[in-house]
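Note that one protein chain of the assembly has been removed; the remaining protein chains are unaltered in position.
Then we have chain A:
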Amino acid sequence: MRYAMAVDTKKCVGCSDCVVACQAENKVPIGFCRDWVVEIVTGKFPEVKVELRSERCNHCKNSPCVRCCPTGASHYSDGGIVMVNGDDCIGCGACIQSCPYDARYSHPEGFVDKCTFCQHRVTRGYKPACVSVCPTNCLYFGDLDNPKSDVSVALQKRKYKVLAPEAGTKPQVYFLI
């Protein structure tokens, strides 16, 4: 099993529902977030292009954060989900420094926190909170080993990219372009 997500940059309207849903579902402390929306505008008016991306932890196959963690608090869980065990985390910041996507933050209680692909939901057959609320259905989630899963179908049909592939992290959040 290999969990992954695809984000349709053509369908995303940047409403930030995914951000709010995540904050509510995961009780993210006020002022922080585990996912966010990036809007990139290229060109000069009136010839401008826009790309909207709902970003989060990429749950990389070759995660620098897991490699750098001195206590093993950051680890690979079932389906390749990168998880942090708060009770093993000493808050040294090595994983925050090692992430090319700046996907981690220091929780006010001291440990490091990040997106979990809503592990507590997906292991029970639900979709992650962000995916389930997206009003334009631009987020696809599922098991890459299953060719019929939402994410596999999306990736079969469309061209896609990943963020900073040159970092060698083998990210598992794909952006449909």
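Definition applied: a residue touches a chain if its C-beta (ideal position, glycine included) is under 8 Å from a C-beta of that chain, and two chains touch if they have at least 3 such contacts; residues count from 1.
Rule of thumb we're sticking to: contacts and distances are computed from a predicted model.
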item	value
Chain left out of the displayed complex - its UniProt protein name, from "HupE/UreJ protein", "Polysulfide reductase NrfD", "Sugar ABC transporter substrate-binding protein" or "CbtA family protein"	"Polysulfide reductase NrfD"
Identified contact with the non-displayed chain, of A:64, A:128 or A:142	A:64
Touch with the omitted chain, as defined above, among A:57, A:81, A:94 or A:176	A:94
Residues from chain A at the interface with the omitted partner, ascending	14, 16, 19, 31-33, 35-44, 52, 64, 67-73, 86-94, 96-102, 105-106, 109-112, 163-164, 166-168
